[in-house]
Every structure is written in structure tokens, then in C-alpha cells.
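Of the protein chains in this complex, all but one are displayed in their positions.
Then we have subunit A:
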Amino acid sequence: MKNFTVLDGLVAPMDRANVDTDMIIPKQFLKSIKRSGFGPNLFDEMRYMDEGQPGEDSSKRPLNPDFPLNQARYQGASILLSRSNFGCGSSREHAPWALEDYGFRCIIAPSFADIFYNNCFKNGVLPVVLDAESVEILFQQLYATEGYHLVVDLEQQQVCCPDGEVFHFEVDSFRKHCLLNGLDDIGVTLESAETIRRFEAGWRRQSPWLFGSMTVGER
């Protein structure tokens, strides 16, 4: 996984609440058995005027000119600013895959859906929770300033505005540690393999009905 330390990035707006995972990456693209290549279909139904199909060359499709990501001033954005309950809906990790593949490394919003929030950390994407008032300030600055950049510092847990204003954010220490160092969760957990085995043996003694063949009739 890519690590995340300090990001100085162009900001793009997604100015609505309840941005759901079906919006972020519509279901037809979930048929892929790969982990990459979802970027061209990020926000597909809002971004293009037609219905996208998996495997299609999206560069030839008609763009929705009103959609912010299609506007010149937001090209190359790596920070997405949005409203509350971002990422609600399904558990599809294709959502953070699409955001990351497009080039977003950080999403700032007043709140996130739990599963999406968790999925971001597994993919080098930092979800930053700021209160709704602070997010409103950022939206106003973003709309007022072409080429609006923010500096997101994970170590310091800060979002720094061009005018020098600084917003602090919370992030739990384990997720922060893994993201700062780009650690593979599985590798970290397998360091506790002995503890897991001990727990498992005790649990099996206590609840033997939870263990056994999945072939029906063998229990």
C-alpha cells in the first residue's frame, strides 16, 4: 500500500451530502475481477452524459460540462471536498479504488459512512473528518479561489489553508501508523499468529459446534 505523509494538493468539490457508493462507482463496473482501472468510471453517471459500460474507452464518451471534475480548474485534483455521510451504501472497495485510481488521496467531509471510511485506509486514501462549519469555510474558499490547494499533514493531523489557517483532525493511532508507513494489515496481524492460534484452540473447546466440515452431513 502507498503510504501517506504530507499531501499538498489541488482541491475539487463534490458539493452534496450522502454521496453514496453507487454514485462513486456504479454497479456495472463491479464486474471486474481486477483491482485497478476504475478511475475513468469514478462518478460515472454524473460525469458522462451516457450510460457507461465496463471495458469501454471512456475518453470517447460525451462529458457532462456541469460536473466539477470535467472543469479545467479542477484538473489534477488530489483532494475531494464533500458534505456529510460521504461513502454511504455498499461495502464495495471499488469506491476507494476508483477515487485512488482517479488521483484522489484525501477526502474531506463532516462525516463518513463506517465501511467506506475503513476501506479508504486499506488503499492509501486518507478520509479527513472536519466539522460542518470548517468544511463550509473550505467550500467558500475553494469556490472563490481558482487553483485552490490544501496541505494535509497526517503526522500532525492538520489541514492547512493557503491563508495560514489550520484545522486539526482526529484519526485513530493504529490506522494512522499503518497509513504513514504504508503497512500491509495482514502482515501486521500475522505477527500475532500465536495469539490467534491460542484463542482459536480455547474457542473451539468452548464452542465446538462452530468448527467442523462445511460438507453437509459430516457433522
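Simple rule for what comes next: contacts are C-beta pairs under 8 Å (C-beta built on N, C-alpha and C of every residue); 3 or more make two chains touch, one makes a residue touch a chain; residues count from 1.
As a convention for this text, contacts and distances are computed from a predicted model.
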{"item": "Identity of the absent chain, which is to be given by its UniProt protein name, from \"ABC transporter\", \"3-isopropylmalate dehydratase large subunit\", \"Flavocytochrome C sulfide dehydrogenase\" or \"Na+/H+ antiporter subunit C\"", "value": "\"3-isopropylmalate dehydratase large subunit\""}
{"item": "Among A:30, A:137 or A:180, the residue in touch with the chain that has been omitted", "value": "A:30"}
{"item": "Residue, one of A:88, A:106, A:159 or A:179, that touches the chain absent here", "value": "A:88"}
{"item": "For subunit A, residues in touch with the removed chain", "value": "16-18, 20, 22-23, 26-28, 30-35, 45, 51, 54-55, 83-85, 88-93, 96, 111-115, 118-119, 122-123, 172-175, 177, 185-186, 188-190, 192-193, 195-196, 199-200, 203, 206-217, 219"}
